[in-house]
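Removed from the display is one protein chain of the complex; every other protein chain stays in position.
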Amino acid sequence: MNVCKINVNLCKGCGICVKFCPKHVLEISDELNPSGFHPAHPAKPELCTACAICAEMCPETAIEIYRRKKSRAS
Amino acid sequence: MNVCKINVNLCKGCGICVKFCPKHVLEISDELNPSGFHPAHPAKPELCTACAICAEMCPETAIEIYRRKKSRAS
Amino acid sequence: MSSLVEAPGTQLPDNDLQCVFKKPASMTSKPLHYCPGCSHGTYHRLIAELIDDANLLSTTVGVCPVGCAVFAYDYFEFDMIQAAHGRAPAVATGVKRCLPDRFVFTYQGDGDLAAIGTAETIHAAARGENITIFFVNNGIFGMTGGQMAPTSLIGQKTTTSRAGRDASWTGQPFKVCELLSTIEGCAYIARVALTSAKNVRTCKKYMRKAIQAQQQKSGFSLVEILSPCPVQWGMQPGDALDYIENTVTKVYPPGEFVNKLPESE
Amino acid sequence: MSSLVEAPGTQLPDNDLQCVFKKPASMTSKPLHYCPGCSHGTYHRLIAELIDDANLLSTTVGVCPVGCAVFAYDYFEFDMIQAAHGRAPAVATGVKRCLPDRFVFTYQGDGDLAAIGTAETIHAAARGENITIFFVNNGIFGMTGGQMAPTSLIGQKTTTSRAGRDASWTGQPFKVCELLSTIEGCAYIARVALTSAKNVRTCKKYMRKAIQAQQQKSGFSLVEILSPCPVQWGMQPGDALDYIENTVTKVYPPGEFVNKLPESE
Amino acid sequence: MLEENIIAGFGGQGVLSLGKILAQAAMEEGLNASWLPSYGPEMRGGTANCIACFSDDEIGAPLAASYDVVIVMNQPSLEKFEQVVKPQGTLLINSSIIPVKPTRNDLDIHYVAANELAEEVTGTTKSANIVALGALHAVRPRLKTESLEAALKFTFGAKGDKLVQSNIRALHAGMEAMKPAVA
Amino acid sequence: MLEENIIAGFGGQGVLSLGKILAQAAMEEGLNASWLPSYGPEMRGGTANCIACFSDDEIGAPLAASYDVVIVMNQPSLEKFEQVVKPQGTLLINSSIIPVKPTRNDLDIHYVAANELAEEVTGTTKSANIVALGALHAVRPRLKTESLEAALKFTFGAKGDKLVQSNIRALHAGMEAMKPAVA
Amino acid sequence: MQAKRRLIKGNDALSLGAIAGGCDCFFGYPITPQNEVPELLSSEMPKNGRVFLQAESEVASINMVYGAAAAGMRAMTSSSSPGVSLMMEGISYIAGAELPCLIVNVMRGGPGLGSISPSQGDYFQACKGGGHGDYRCIVLAPWSAQEMFSFPELAFDLADKYRNPAMILADGVLGQMMEPASIPAEFTRVSRPEKTWATNGRNGRSHKNVANSLVIDPHELRDHNLKLQAKYTKMQEDCKWDTRLAEDADVLVVAYGITARLAFSACKLARKKGVKAGLFRPITLYPYPSAPLLDVAKGKKRILVVELSSGQMVEDVRLTMNGAIPVDFYGEMGGVIPSPAEVCAKIMEAAK
Partner (left out) sequence: MQAKRRLIKGNDALSLGAIAGGCDCFFGYPITPQNEVPELLSSEMPKNGRVFLQAESEVASINMVYGAAAAGMRAMTSSSSPGVSLMMEGISYIAGAELPCLIVNVMRGGPGLGSISPSQGDYFQACKGGGHGDYRCIVLAPWSAQEMFSFPELAFDLADKYRNPAMILADGVLGQMMEPASIPAEFTRVSRPEKTWATNGRNGRSHKNVANSLVIDPHELRDHNLKLQAKYTKMQEDCKWDTRLAEDADVLVVAYGITARLAFSACKLARKKGVKAGLFRPITLYPYPSAPLLDVAKGKKRILVVELSSGQMVEDVRLTMNGAIPVDFYGEMGGVIPSPAEVCAKIMEAAK
């Protein structure tokens, strides 16, 4: 499964990644981060295609995207 | 005969009126005016048609033009 | 010399003479301080004639620049404000916003308007400021001794471009009318060269429209004249006019650039 | 919360994961001070990515403005100069003229560039100054609390136009790309809105061309981004992006306005 | 009598208006008052704070080296301002989002679960700041309750009586919550 | 020895270079010298003037209240500067274009038809200023003739020897013209 | 008009005070910490039939003020330190052309971009002429929201009286702080001298008017300057000051604006500690109240000048005392505001 890694310390909960994720992977958490923002988090990580749209749109560069390498046998 | 009246105190001898007078009425005098310029003067006043081109072109507004009224009988 | 001298306004020998040309009433009798053959004087006279024609003497507030025309306040009969170098449009804005029924104009050189005054000019236009600018482009800083202006031609020798203006170092000539044409606040923008009696009349026509634009509250108006600076150009006055006609107008084409006057042809 | 927290750069569980997106090397790890949903951060990241791509880290001198991006010097790994409000193009000129082989850019907001910095911007362009400007147009003075900018839309409510911007009093929105297009010194001028991943890529393409223009010494280059100021606009970040897409771009059409790049398609 | 207060918290927590309401209430009582915000470059998030002083005498400095009262609405503020409370001064802590405890033991320390209480009596956490005001008023009653209510009316009146009433409820919820402490 | 000179005339008459040549000549002799022009807004016509001082001592002020020598090349300058000549000082008048006479009688007054003489020996009135210089040198020989000639070489050398020679002729024409006065 | 006591920000009080003081037009460019001024005036000026225009820069602002002032208006601009620096040429022109107007500087930390925190680092600029040439501005230093409200009218009156630019020199604290102040419910048009010199169009006037600072002839410009200097001397009759606890004081603290507030509190603390301290507060920083200061200082043991600067006004105090009484200085810079306790400590030192 691909990984959409959100650094909650940098996230300001603007919701832009949530808005633009084509797979609706992301949601805004109702918890507060240390800066008093409600950060985004991957609610349905399994749906992530690693398209990186969220990361491209994130103003804080708070998102890193990792793609699962195709396993040879297939 | 029409009158092209040049105020030599204002004239700076730039020669523009001389250049543009279609009838070549005007010339630069070789005398100096009180400001040390060689002023223009109507050398051939009789040729003046009172077209006022010289006056329109004079940067100093040093020229006044007077036209001779047509005499009734003609 | 006395043969030549005619004190201004003396009664003429006979009465069948009618005056077809004399100094307009809005102009003072003070001798101009400009160099021989400088068009500032001509442009001044045209302004005064138009103020007379439109009967605006009592409602006009003029703003003069820093430049050779800095003393312009001595040559007009209406109220004048001497503005800091390049700031005339801001000064005029201050007057016009408070007294919208006055006719407010600025008179500016190319260094004043197109160098240091760029922001004030462009933002007056952008606000659609209801003022009129009479702009004298002689492609040089006249008053300070002939340094290069943003409007100087490529190859033009000035005291700060002795080898001639080099485009690769200082860029291309700065075209005010073309630049302003992109700004919606402009109601009337035109350029003319004072190189012949015909052009002088065209100039006066353009200036009249610029004044009308303000009177009709249509917005910002500007008339640029291509003017000689014989002294700093190192030319005879007559030659300087020919140079404008043959060379300068190639870089700065005359004509009307913006004309939003309702009844304009 | 700890469930959520992943300290940046921690080793991931397994090695079949390859990183497809992370912070560029030219960007520092310092958290940005911008408001939630502000595009300044995105634009910063794109600059850093391009500096990395073109391998310019060691030869770049950036100039940051006075505006919300005033702290930009904290976010880049290359040399930076903090310029007086509006004067970044003059500061960049000072650097570039002395060090022509450096990559010199300015980063400016619309108040900085299109209000107080108008003259410096236009004359840098007029000189064909070989610098690149990254211009953030959010139609407002963000840093100072949301006052009207020359670029504000008609009807836009700001803290100095509470009833909405009134064209009859303050003029029409100030269009930087359109204005600059008349200036011969410009080598590359483009505008884009950061309203989608696709547009972010377009923006990066434009920015790359602007950088190439400077590297090829073709003259002045500028890329304007239409950016949101959610806080001062009083909108949610997402809605602000939609507003740009649906409304702002109608007044400020995106696209390439000048492109003198030899190998440009 | 001169009372100097600092109120600190996140941008969105209404700490500035809490201070204003204190000053307004003091003025309603005919006292002299001053309110001084921390102001910075426009940017949301991060912490905000303000200083509110009132006195029956002419107010000189609108700020001080140490304060009679410090209200902290979030953890960074507790860390930042714990040290400026006067010995025996009052430190009021919003226990809703501040898990940690202060280190000083020479203070009159109180806790109020402002967010929860606000949510309880008004349905939102918005008026947590007013709950804290009520709590402060209970443990340190320097102004009349009517003055505080008048200040709330003045502040929220324009936005309708409903809002005024819910804030007054928040005020009293804060006061109630401190009953044990004062009892 | 300190000599202070004013030279004044129309813009075109070369009064500034006359002053410069004086200062240059003094320097050629190893004296201290200073030259100070009147400078105004760029504009041709009107009068120009300059002050040239030289001394074997360090020169303090490059200007003075009154002058040892005043050379006037046109009438406005005579009117303007007659009063600043020191008693017994030298007043040299270009009689070619100044019809009127000075009013003071406590001066050493000389006339030279500079324009005519220049025209005579050089074919143009351009070097009338140098004729005046020669005249001054004749009636008040403070510097060596060689120094003046050297200064002329320095000044006009770049423009070719012909010009130098014609100016030297002008210098001597001015000196000759004053023979009677000095005799 | 009856006034009502309300809690108000200094910048808001200043804005309403400008309207109350008959300000006809405001031209300005935003800058922290004075943004409430253009923000409030942008809506209030039109409501009251006045002109508000946001300029493209401070340079434009001050030159718009120049034009409006020449046209006879009560014209005003407001800014903070860096913005005011950009007005130096314009202010010199306005002073040279003898035009009345109001410039507000809500000072912040410098030099350069510095910070937006309160400061008093622009005293030299305001009082000694930051612009070129021998000119002076009338400079007023309020210390409360009430004075922020009342000084604009005072400034306009003095400006009109002397045909000279007036400046209100405040700081970030005074601008941002809220205090109770009496503000009338609505504003009545204030009277002002007739301006026969105004360049507002001749209509009927027998002569033209010219607003100008160019005097090309040295002797005429000398005379013009002598006239200006005579005017500046005459201004002494309008210098203003205030004192607290000064009568019996041994240590006289001299401070203006917000610093005077701190100093006042400090004096009270010092007296609790047994040191007789008092406050002298210059209200007009130019003309500087030298005569009153000399008078109040008579018999004091020591003078302590306190500023939010490296020591600027202290020079005028020293020039005034000319060695008669020792003058100490305590300053903080960069937006750091000393507490009354810290100022008190300096008083105790001085008292030693």
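Read from first to last, the chains carry the letters A, B, C, D, E, F and G; within each, the first residue is number 1.
Definition applied: a residue touches a chain if its C-beta (ideal position, glycine included) is under 8 Å from a C-beta of that chain, and two chains touch if they have at least 3 such contacts.
For clarity, every value in this text was computed on a predicted model and none was experimentally measured.
Any idea which chains on screen the missing one touches?
Missing chain, whole complex, touching shown chains: C, D, F, G.
Tell me which of D:32, D:95, D:179 or D:258 is the one touching the absent chain.
D:95
In the complete assembly, which of D:81, D:154, D:167 or D:197 touches the absent chain?
In the complete complex, the chain left out is touched by residue D:81.
Which is it among F:65, F:100, F:158 or F:183 that touches the chain not included here?
In the complete complex, the chain left out is touched by residue F:65.
To test your reading of the contact rule: which positions on chain F touch the chain that is missing from view?
Residues in contact with the chain left out: 20, 23-24, 27, 32-37, 39-41, 58-65.
Since one chain isn't shown, list which residues of chain D touch it in the complete complex.
Within chain D, the residues that touch the unshown chain are 57-61, 63, 70-71, 73, 76-84, 87, 90-95, 97-99, 102, 119-120, 123.
Spell out the interface residues on chain C facing the chain that's missing from view.
On the side of chain C, residues 66, 70, 82, 84-86, 111, 115-116, 118, 141, 143-145, 147-148, 150, 159-163, 169-170 touch the unshown chain.
In this section, only the chains that are shown with their structure count from here on.
Shortest hop count from chain A to chain G along touching chains?
Steps on the shortest route: 2.
According to the touch definition, list the chains common to the neighbour sets of chain B and chain D.
Shared contacts of chain B and chain D: C.
Hey, how far is the Cα centre of chain C from the one of chain F, in Å?
Computed value for the inter-centroid distance: 41 Å.
Quick check: what residues of chain D touch more than one other chain, meaning two or more?
Counting only residues that touch two or more other chains, chain D contributes 34-36, 70, 115-116, 118, 143-145, 150, 170.
In chain A, which residues are in touch with two or more of the other chains?
Within chain A, residues 12, 32, 37 contact more than one other chain.
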